[in-house]
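Missing here is one protein chain; the remaining ones are kept as they sit in the complex.
The letters A, B and C name the chains in turn, as written, and every chain counts its residues from 1.
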Amino acid sequence: MTIEELEQIAKTVQLENSRYDYEVNVCMDLACASQGAGLLRDALSRLAEASGKKVLIRKTGCMGPCSSGPLVRVDPDDTLYAKVKETNAEAIINSLGEKPVAELQCDLNEHFDKQVRVVLENAGHIDPEKIDDYISRDGYKALLTALTEMTPNGVVHRITESGLRGRGGGGYPTGLKWGTVAKASGDVKYVVCNGDEGDPGAFMDRSVMEGDPHRVIEGMAIAAYAVGASKGFIYVRAEYPVAVARLTTALREARRRGLLGSGICNTTFNFDIEIRLGAGAFVCGEETALLASIEGRRGTPKPRPPYPAVSGLWGKPTLINNVETYANIAPIVRNGGKWFFNMGSERSKGTKVFALTGRIKNTGLIEVPLGIKLWEIIDVIGGGVPGGHKLKAIQTGGPSGGCIPADMMSLGVSYDALMAAGSIMGSGGMIVMDDTSCMVNVARFFVEFCMTESCGKCIPCRAGTAQMYTLLTRICDGTGTMDDLELLIELCDTVRETSLCGLGQTAPNPVLSTLKYFKNEYLEHIMHKRCPAGVCSMAGAPAAQTAAAEVLA
Amino acid sequence: MTEAPFDVKTLEIDGRELSARRGQTILEVARENDINIPTLCNMEGLSNVGACRLCLVEIKGSNKLLPACVATVSEGMVVSTNTERLQKHRRNILELLFAERNHVCSVCVSNGHCELQSMAQDQGLTHVRMPYRNPHLPVDASHERFTVDHNRCILCTRCVRVCGEIEGAHVWDVMGRGIDSMVITDLHEDWGKSTCTRCGKCVQVCPTGALFDKSKIGSDHPKYPDFLPYLNLMREAR
Amino acid sequence: MSSKLKLATAWLDGCSGCHMSFLDMDERLLELAELVDVVYSPVVDTKDFPDNVDIALVEGAVASVDDEKKIRKIRAHSRMLIAMGDCAITGNVPSMRNPIGPDAILDRAYFENATIQPQIPCVVVPKLLKTVKPIHEFVKVDVFLPGCPPSADTFHTALTALITGEPLDIPALTRFGA
Partner (left out) sequence: MAAFTPPPLPSDDKRWKIVAGTMRKNGFARHALIETLHTVQSSFGYLDDDAIRFVAKSLRVPLSQAYGVVTFYHYFSLKPPGKHTMTLCAGTACYIKGTDKLIASAEKHLTLKAGQTTKDGQISLMTARCVGACSRAPVMICDGEVAGEVTDEQMIAQLERWAVE
């Protein structure tokens, strides 16, 4: 394969597509599929054929605004239809060449206007099971450019120049990581993609793997070239069967096209990828635990250093990046580091995909330039809190993150700003809470999550999260005391500072951030045995009061 | 000039200027110089897992605490092993251990010879503020010579490591995860029916009364793990 | 010292071993008697816990509704509360029933092992709490003297220091299970 051949494929696809007058793209992502997108697509295909019009019906990955699904986009007019039912298929097919179906059209201009699509540039435009679709949109161009025109060092330099930081949560500079692995000695090195998207309330990586799998593969191949690896692993949650299937297809197609395997594109570069299934352990998102799991062992983390960059899989230098990080690589190589560097805020470059969910009108997948204000996400893109309720907080960063209160909506979204606010960027879950959520209960939910997901290796995380959960349960059921609260805070400090890995070190975040901004809710529970949001049952409180009364009697 | 010759590093531990060989851990250097850093999962002769977090030390210029058992020395490192911050964390970790399972010293075979018990005393622990969890845990006395009482296990995994790394049998491992973790023999089968080689090394390295010799119930039950460094030495010599 | 301090000792769910060990101070008890009046104790014939106790030594864990009432009363009437021995501090032997719950214990004691008239007494035996807990789970404790039991020497050193206001290093004296 050469650049010319690649362009030839793209041309063929375009030629093929030009045979059609219309393209009807049907979103087949989980949210749309669960609302009958499959039946809808079948109906569209059937009716299109019957109509005699030249229509290409294409199934695509996530288009974004899931709450408006099932979504259909008709090109070349770029008309977006929302909440389309099987019964609407006829109207849509009939409208081709005529006026759009007004009652199905949705006004999501504001929703899309604020977004910038880099990672999701192909989402909703290509059939994820067709490599040629990807190639027709500049797919694998970056890999070929890297292999034929750039040195490995040059690639590392370009990534460094872009200012890209790890999208998995930590925000470690990607170029720096690549440089370390590239410099590490050893002839066997590995490239690993962390697709163990474990944060509850986050589905960015799933959507990318399902909607544009080649983008991830291309990013990994470029990384492998840059660091000198010949073998890669994609570690995906077993809970994502569609992602696994799409990646499997994509790998097969890429091999068939000679974009993976030995002597890629007539160069001496060899690289292939294997998929490894996770098995339901959140802690495997931690890189040393993930490596243990790939090696077929219990996913327990190891103390770092040594870092995986020096001693990773089977003791070899290993580069680990998250799905979204790899998804950013091809456009950076294609468009240059400066192009990426010019997007975003001062120390957080580029765009970030978020899964916007919870008590908000437009739920779904969004991609925004970093530095964007929270209110722009909530009020403009998200369309605000529905049902006349009041925004209370935004939870970011999953179980390791924190809650940002409603009065901080002017905060710009960046790694550092979120950290300063007591939360973290995390992998990109953004859960909106309104006045129906009890923040103590929310903190307890996350601590319970960390408790059940703790691997159990180190004491502070294993026993500490369990104790935090006990103390929070006391507060939630009305038996908590001020001593319990004090102990909880002290415990948070120890768990944070002494735990072996990130899971334990960040487990107290939801407690600490809710305590920082919503301490009055804790005090209400403890002093007045009252849950302001009316969520906690306070079942323990009356009994406690009786016991006290008995003593006084 | 920053590197000392002959791979010798100079560092400071608790205000004392010390020298060390490159690649040595902070714990090794401290022990060579009679500086006590508390540990529970560490044992000379076994691999280090850095799990108990009691050996965490402070390094000047870094806010992050490092486990002395795995962190290696570097030139000019300034280490503090016993600051107030570390003492507080150590007490909290010990409290967590005491509250996690059912450690009843007065009825334990290891009373007076228990590393957890003496460490609590060393660290000035007189009571446990954390609520006791009181889990219902089994005692497996199916083995003809030994018993495992899970109520007293602190999951340090010394038994797992000595069985896998030294005896080479790997009869022990950990099942479950988080607070539900438990050491097991084979497929969570009775120890007595397992593939155990009956060497008894696990009993000797167990820091508490979780693993004990049946013939010594109700009597003084000290453990003798000193065979470990010797065994390793003899193996290396071969 | 013109007026002596008022000392009380109380016994919740424990084996009385701590009190025995306390009495093991032997002739040193006479020294102690110079400094304190024992106003309430299993070894003194007082029915109700008096007001204004200066030092209360409490043995045993909180295992029943009665224990809970007692410890709250003791706390309310004492200036300094000393948890005496492992039962008071950790729950110790009485807490060994916690993993299986009180019903299993009552069954064992009053049914399985009963030779005549198996029944759970409801008049004299107070209602058991679901879990046996150390006393600091209910009230604030000022001093913890671990041990099973703490030795007579420990009692002597600790009490002397507490009465005279000398510094006291408890971990140097005793430990859990000592």
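For this structure, a couple of remarks:
The criterion applied here is as follows: contacts are C-beta pairs under 8 Å (C-beta built on N, C-alpha and C of every residue); 3 or more make two chains touch, one makes a residue touch a chain.
The model shown is predicted, which means the values in this text are computed figures rather than measured ones.
Just so you know, the chain we are not showing touches A, B across the whole complex.
Set against the missing chain, the residues A:N25, A:T79, A:T363 or A:S513 yield one that touches it, A:T363.
Looking at A:A281, A:V368 or A:L391, the residue that reaches the missing chain in the full complex is A:A281. Considering the whole complex, the residue from A:F449, A:Y469 or A:Y522 that touches the absent chain is A:F449.
The missing chain, though absent from the display, is touched by one residue of B:D122, B:D140, B:D173 or B:D213; that residue is B:D173. Although one chain is not displayed, chain B still touches it through residues 164, 169-177, 184-188, 195.
Within chain A, the residues in touch with the undisplayed chain are 30-31, 33-35, 66-67, 69, 197-203, 206-207, 238-240, 276-282, 293-299, 355-359, 363-365, 395, 398, 429, 431, 433, 437, 442, 445-446, 449, 453, 455.
The working rule: only the chains that are shown with their structure count from here on.
Our note on geometry: chain A versus chain B, Cα centroid distance of 38 Å, whole angstroms.
Residues of chain A in contact with at least two other chains: none.
Those residues of chain B in touch with two or more other chains are numbered 129, 131.
Remark: chain B residues 98, 102-108, 111-112, 114, 117-118, 120-129, 131-132, 134-137, 151 touch chain C in the complex.
Here chain A touches chain B in the complex through residues 281, 283, 298, 302-303, 305, 451-460, 462-467, 470-471, 487, 490-491, 494, 497-500, going by the rule given at the top.
Interface residues of chain B facing chain A in the complex, by the touch rule stated above, are 49-53, 56, 65, 67, 70-71, 85, 88-89, 92-93, 96-97, 99-100, 129-131, 133, 154-155, 174, 176-181.
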